[in-house]
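For this depiction, one protein chain was excluded, whereas all remaining protein chains were kept in their positions.
First chain written, first letter: the chains are A, B and C, and each begins at residue 1.
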Amino acid sequence: MAGSTIGTLFKITTWGESHGKALGVVIDGCPAGLSLCEEDIQIYLNRRKPGQSSISTPRKESDQVEILSGVFEGKTTGTPISLLIPNTSQKSSDYSEIASYYRPGHADYTFDAKYGFRDYTGGGRSSGRETAGRVAAGAIALKLLKELGISVTAYTKSIGPVSIHEDHFDLDAIYTTATCMPDQDADSRATAYLKDCMQKKDSCGGVIECLVKGLPAGIGDPVFEKLDANLAKAIMSIGAVKAVEIGDGIRVSSTVGSENNDAFYCSGGAVLKKTNHAGGILGGISDGADLILRAHVKPTPSIFSQQDTINKSGENIQIEIKGRHDPVIVPRAVVVVEAMTALTLLDACMLNMTARVSYLKDFYQKP
Amino acid sequence: MAGSTIGTLFKITTWGESHGKALGVVIDGCPAGLSLCEEDIQIYLNRRKPGQSSISTPRKESDQVEILSGVFEGKTTGTPISLLIPNTSQKSSDYSEIASYYRPGHADYTFDAKYGFRDYTGGGRSSGRETAGRVAAGAIALKLLKELGISVTAYTKSIGPVSIHEDHFDLDAIYTTATCMPDQDADSRATAYLKDCMQKKDSCGGVIECLVKGLPAGIGDPVFEKLDANLAKAIMSIGAVKAVEIGDGIRVSSTVGSENNDAFYCSGGAVLKKTNHAGGILGGISDGADLILRAHVKPTPSIFSQQDTINKSGENIQIEIKGRHDPVIVPRAVVVVEAMTALTLLDACMLNMTARVSYLKDFYQKP
Amino acid sequence: MAGSTIGTLFKITTWGESHGKALGVVIDGCPAGLSLCEEDIQIYLNRRKPGQSSISTPRKESDQVEILSGVFEGKTTGTPISLLIPNTSQKSSDYSEIASYYRPGHADYTFDAKYGFRDYTGGGRSSGRETAGRVAAGAIALKLLKELGISVTAYTKSIGPVSIHEDHFDLDAIYTTATCMPDQDADSRATAYLKDCMQKKDSCGGVIECLVKGLPAGIGDPVFEKLDANLAKAIMSIGAVKAVEIGDGIRVSSTVGSENNDAFYCSGGAVLKKTNHAGGILGGISDGADLILRAHVKPTPSIFSQQDTINKSGENIQIEIKGRHDPVIVPRAVVVVEAMTALTLLDACMLNMTARVSYLKDFYQKP
Partner (left out) sequence: MAGSTIGTLFKITTWGESHGKALGVVIDGCPAGLSLCEEDIQIYLNRRKPGQSSISTPRKESDQVEILSGVFEGKTTGTPISLLIPNTSQKSSDYSEIASYYRPGHADYTFDAKYGFRDYTGGGRSSGRETAGRVAAGAIALKLLKELGISVTAYTKSIGPVSIHEDHFDLDAIYTTATCMPDQDADSRATAYLKDCMQKKDSCGGVIECLVKGLPAGIGDPVFEKLDANLAKAIMSIGAVKAVEIGDGIRVSSTVGSENNDAFYCSGGAVLKKTNHAGGILGGISDGADLILRAHVKPTPSIFSQQDTINKSGENIQIEIKGRHDPVIVPRAVVVVEAMTALTLLDACMLNMTARVSYLKDFYQKP
């Protein structure tokens, strides 16, 4: 089935494999008149690219993006924006062995079960490299949201047992620490933990949190197109994510109503809430408070210690994976969570513009 | 926006408000030739309907379903199936007061922010009654999945601090306990806890788990239409759900790869896994193991104790909600989780039928 | 497949068979705040209903519509509007014979080929009665378009060899003549022709034209969602339509560029065209001129003279169709063309509201 497209009005279609010629994305439905150049997109791709620290794979990819269409004289035209990112570091020979067996925790077996065979070089389409297209498209959504006064910021909340601490919260650190933690101290401890993991030929998981500020009330639609439902889909569609929380998330199941309800109050004409257990969404529609979500990311499945598995002939074998792998997926996935959140929010904001007859009248009857 | 439709090939559209004339659903894309009568659907609606125990709202609704189209001589025809459930217990007078203010934890404020006004009787479209249409449609999906050898079973895993225990697991208890727990002992303790909540004019949350058996490997699509992504959307779209987990869910963020990876092995020609931390999904595609997901449900926002809030004039006020409300949403939402899971799986199974050229050849070149 | 839904933002889903319990439609995505009552819809259904003249089937259907959801205190709420039209004149016994064979020109054979069996009573889902749901939904679109200053008017242009004459054009006559021709004289001649057809146990075809005034320039989208492309789909989806023309339509293939091009000119600040061969659409986007389209409707396939066909056992047989049938489909389909045009235009107008970044800024940054 056609699974590489997401969005209703701001619609993106990604394509490309880990070791193919290139990766890319087509953004269709971007409003006309947005200033856009390659650098606007590159800054986000740079946050995702590998080989930038001692806790990342040494594989090098320049991930240089090129705009092929949809921009004229520096502005978006309203027609599809095609973005291309050539692959430069394909060592397909690395993967000859992998072709014959199924790596635990990877999609090797399920792709074969579905399609009868697979592109086994670097995971093909199931590789984390697939997210480059998401990030490139997300960069455009983030730029447009910013012009509407909406900011989206994701960061690492925890890696293995190490969590950030509220008292040390420092947004700038997201962009300077190797872990993308907004907490220098936690970053140090997490880095130490990761080095230990690597020494043990193991990997670990972690949590990414995303914070949205400036989102007006009224975004999202009832029933199946609830804002949280679409965010859950967008975030869970990122490889390795196994749980999504909105606001207090899993804590709501063990609390009581008198604690979980957020009391409304008015101040200076604005509708506010005393607490924000709901994470900014009530009944699937934004309530004007900060939107908060979390993604739980599993440990990198490629580990260097010995594992049991089977080969394509159905024989039980033991393997030791080689190659270049991150000991934790989280830091490089932070910007992917930011991108997917932005894409979902922008689409919902656009959809909201036809919610009332008065909006149509204002639009079509203006002098 | 049009948010009341979900599904690509097996597509449902729900409609109706808590206190309107009726609720309903149109199922479009149901394959022709399924035996179907009203009783097939009624048995699921009965599991959702209120007023069945001491821990449920005393509000009575018969929730009798009528098939209006799409079935001829006892079989589905392939054309849309329209199901109607009349509302019989609308006491709109109960709600005159609610019209003027915003209940904490409810969608009152966000609906007003979006649409400029709202149907305030019983929550209108944002009421939990909206799920009757989902359950009715889900009953058809469940029946068809069963004919393909796929079973979907949801149950209450915990209510407040009370969780089921593996050693007491008893599937039959789901349908006989008031809590829908597959554990008689946990049911007793949860019931006691709920009565205490009610006495304190409070409410509580809980966890619903859903277990799918018999799903073949290969279901789901890469990238944005991953099976877990669509399940996350379907489950998060249920009102009051604030977190969705697949397999080990949130636990993956604090574990290591050597523990989280599920080793494959072969036995009797079948591909099996020694563990199932992944919950039956790898790379967004089913791997043939049991599929497991969990929904975290917030406490019922309608509590009888005093709460701070605002009215439509922007004045800070205090309210005490009256009416008929469940102290916990979980037991009545169990069948909703089952329905949404079934709808998602059936759609994915249908989508999978065109994944290979050989499938098309087998279909169109049969003698 | 799920084929009973159309529209992206203003989305409708129809259901129901000719001789089932009822027909209906769910309109999802209707903006909130539109005054709506059953009479608004009934006036359009009345134009479609049978048994109103000597050239229509004597079958009687009251086609009374009931609003089941989506309207509160006289206004649309933004949530799905469910409309129900009970069937009252089902004489299924009429159809026992038809079950065994395939009527020429009908969908009997193709439904059996697709689904393995069919609801043979009155054509089931393939009956012209299916369009009642379209007309009911179209009534809402027409009402909303009117509030935006856009009028949509369809009428009969020709029946068999009888065409309306420009010099006699009289819009009011559409609603008073049995043929729905805006020309009293042509109506008389067409009526005479039809009576002759009926006497010969035959039927005839005709042309429906639709004229849209007040549509602003800029509606429709490039490439696949061109306004004319979506109109062509909407109109061709009406049973019995075999050709769709926009503007000069088929005449463009035998003309030259110097005649077919419409010259632009400016007058009083407005952009106008000296001619309108294009029918108001250039490059798939409205140009501000009147939009004009035509549907060519085939003769009613149910004729009373003897015909060759086959039965379900594959035997060549001869049949004489009995029952209650219109000698021409056109007059009752006029309001269906109007409805489908309105649904398509309203959806396109809503989609256009996010075409520019400046529109988003105006919307979200208003004080």
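Couple of notes before you dig in:
In this section, contacts are C-beta pairs under 8 Å (C-beta built on N, C-alpha and C of every residue); 3 or more make two chains touch, one makes a residue touch a chain.
All values derive from a computational prediction rather than experimental measurement.
Here one chain is not drawn; of A:69, A:89 or A:153, the residue touching it is A:69.
Contact with the chain not shown here comes from a single listed residue; of C:75, C:125, C:143 or C:332, that residue is C:125. Contacts to the hidden chain, counted on chain B, fall at residues 8-9, 29, 31-34, 76, 78-79, 144, 147-149, 216, 222, 349-351, 353-361, 363-365.
Residue-level contact of chain C with the missing chain is found at 1-6, 8, 14, 102, 104-107, 109-111, 113-116, 125-126, 130, 158, 160-161, 197, 202-207, 216-226, 228-237, 239, 242-250, 252-258, 260-266, 269, 271, 274, 278-279, 281-288, 296-303, 305, 307-310, 314-316, 351-352, 354-356, 358.
Listed here are the chain A residues that touch the chain not shown: 1-5, 7-11, 13-17, 20-24, 26, 28-29, 32-33, 66, 68-70, 72, 75, 77-82, 84, 114-119, 121, 124-125.
In this text, only the chains that are shown with their structure count from here on.
The chain with its Cα centre farthest from the Cα centre of chain B is C. Centre-to-centre spacing of chain A and chain B amounts to 26 Å, using the average Cα coordinate of each chain. Chain B and chain C have Cα centroids lying 38 Å from one another. Residue positions of chain B with contacts to 2 or more other chains are 1-5, 8, 14, 114-116, 125.
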